[in-house]
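Missing here: one protein chain of the complex. Every other protein chain is in place.
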Amino acid sequence: MIKVVIYVNKNQGIIGVLVCLCLLSLALTGSGGEATPSSDTVTIVDYTGQSVEVPYPVDRVVSLSSSASEIICALGASDKIIGRGSSSIFPPYIEDVPIVGKSSYTPSIELIIELDPDVLIADTMLTGDNREMIEAAGIPVIEESFVDPPRVTSVMSNLGLILDKEERARELISFIDQYQSIIEERTADSRSEDKPAVFLERGQPYRTASASTSSHNCITTAGGINIASGESVKYPTVSPEWVVEMNPEIIVRSVWATTGETFTREDLKEESDELLSRPGLSEVKAVKDGRVYVHSSKINSGVRSIVGELYFAKWFHPAVFEDIDPEAVHRDLVQEFYGLELEGVYVYP
Amino acid sequence: MSDDEVFDAEEVYARASWKKTLFTLVLLGSVLAVAVFATTMGAASLGMGESFGAVLAEFLPVEEVSTFAQVVVLQLRLPRILMAIITGISLGVAGAVMQGVLRNPLVSPYTLGLSSGAACGAAIAIVLGVGVFGTGRYIIVINAFFFSLLTMAIVYGISRMRGTSVETLILAGVAMGYLFSAVISLLKYVSGHEELREIVFWLMGGLYTARWENVIILIPAVLFFTMLLMRYSWDLNAMSAGEEVASSLGINVNRVRIICLSLSAVLTASVIAFTGIIGFIGLVSPHVCRLLIGSDHRYLIPCSGLIGALVLLVSDTACRTMISPTEIPVGIVTSFIGVPFFLYLLVSRKRRWWQ
Partner (left out) sequence: MKLKVKDLSFSYGSANTLEDITMELDKGEIVSLVGPNGAGKSTLIKCIDRILKPQKGTVFVDGKEAARLSSKDFSKMMGYVPQSTLEVFPYTVFDIVLMGRRPHIGWRVTSNDVKVVARTLRFMGIEEFASRYFDELSGGEKQKIAMARALAQEPKVLLLDEPTSNLDIKHQLEVMNIVKKLVQERKISAVMAMHDLNLASRFSDNMVMLKDKGVFTVGDPESVLTPANIENVYGVRAEVRNGHMGRPYVMPIEPL
């Protein structure tokens, strides 16, 4: 019996997922699946376009990508993660899992081969050489991108499939999709003159993001106009005087959070105060109108990026999204999919 | 032989001195001219008249200027231009003095481990200050300053054990530099990649953090230390003939050395703590001056400072405007502008300059 699942994604056409599930029902003898090596496999196509055949269902996963780890845990399969990249720090209980490298760029091949997982999941920082080495050891490698939302959705269903958590994956996708479509519907009919000019700052002062970055997409989706979209450098540092001249209506500052610690309100207030104290910015509309927002980068990546998206939308169009409470959505999300209480502060003010 | 020839020598000397003085004045004039020009350049579309108007409006009751012009010119461009000038002066002066003290043309203000010390301090602040940039900015500055002086002290302390020869100083400095670079690499490696990007940014150096409140402190400090160092010009001249000769000319070589090295270290550290590591200027400015006016430290120190200021100001203005509003890291531009100029001077002069 061969089951073929084809996902049609409106942005990407028929890539995403092509799944061949080869279930050899004869193998299900029921006389102890552990004794006889299971010949069940499932094939998925990863971001690089390679077909990857993995055992079904996967029991032992090494995840070098923090986003992948978040998704796997949200699917209720955290017990299947037997190794992680040290940047995987959410949900907090994942920190009990042994570390097998720092990121996809610097995996410890030895540790991975020693763990001998059913599959390794990495992001696009994985080098070709490392991928070959791991595959040569008989470990299937799935290389994924977690940058844009449609792709993340297909990764969720892929992972749901191979981990035998398809139902849970559908729940997660629909949780995210319902808010995604609220944002899309409500910003779709806003005319361009209603869209606020936004200056987004990432980490370093005046470092921003041009078009073709996830930050830019985030602004655009939430119904804002990225003032730096036309720059040729991907993450340019721009002249302060230019920002003054562009006179953005909104300034958003992303503060990078790379440890498990969450920010306090004081931390984010300091960031905001630093920004407001910068010479020249007092003349900018966003500062005059009090529309300067600081947020933790944790709500901008992985499963929680929908939360960041909602905050952006609400900041950009407060009247339109009056009924939406991003914090409540954030709380629901971590409660429902991670069984956690929401802790720490993610935005200021 | 008549006594006339003796007086003739006096005239020759006076003429040579006047030439050097004139060169210094021309440099000073160029720095001021470029500074004035730079106030009209930038990403914001301000006309020349508006830019000057904004400056003049501060001092004279002239016609109304837009707040925008005032903000851009007075709050953003002027502090940055001044920062470029004082940073260039500091690095040029410190480079000239360090080369003189250590009698080595390959020395820069960073040779005794200052830059890697500062970078290490900054890296520790960045990585262990975990992303809190608000207070972080001053944590970085203070850490960088403190660590660079600490490195210098360690290097000097180590070389003292071997009788403070110039070679031990330089080698100890280079070795400490490697050690601190290793610490930075380690911090880069263990920290998240976004923090890493911040360290990389700091290592490249830049003047984008210029603010009036920093500039106001740095200007008098830099001028004061430069004056202090210039007082040692004669001693440095004599020391370039070797320690023994200097000593026989009544100079306490060890004392002058520790004073000059410490003053240059403080001078360098106080600016790079704000700007990050801006390379090339401290190494090359003194050489450019030597090519043009010789090695007399009475002229070399101020001219090297002014050349440093000129190169950095031109580079920073270019980096602000070349693909504006995006800014190019100033170190890249400094090398692109400075290296061809320096190589031209190097090749076009026939004399062998450094033994």
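Things worth noting here:
The first chain written gets the first letter, and so on, giving A and B; residue counts start at 1 in each chain.
By our rule, a residue touches a chain if its C-beta (ideal position, glycine included) is under 8 Å from a C-beta of that chain, and two chains touch if they have at least 3 such contacts.
On a predicted model such as this, the values are computed, not experimentally measured, just so you know.
The chain not shown here makes contact, within the complete complex, with B. Of the candidate positions B:66, B:240 or B:335, contact with the unshown chain belongs to B:240. Taking the complete complex into account, B:13 is the one of B:13, B:189, B:224 or B:344 that touches the chain left out.
Of the candidate positions B:67, B:165 or B:248, contact with the hidden chain is made by B:248. Within chain B, the residues in touch with the undisplayed chain are 1, 5-10, 12-14, 16-17, 99-100, 103-105, 231, 233-235, 237-238, 240-245, 247-252, 290, 294-296, 298, 351-355.
In the analysis below, only the chains that are shown with their structure count from here on.
Interface residues of chain A facing chain B in the complex, by the touch rule stated above, are 87, 102-103, 203-207, 228, 231-233, 236-245, 255-259, 261, 267, 270-274, 278-280, 282-283, 297.
By the touch rule above, chain B contacts chain A in their complex via residues 42-45, 67-68, 71-72, 75-77, 79, 130-135, 137, 189-195, 197-198, 201, 206, 208-209, 211-212, 320, 323-327, 329.
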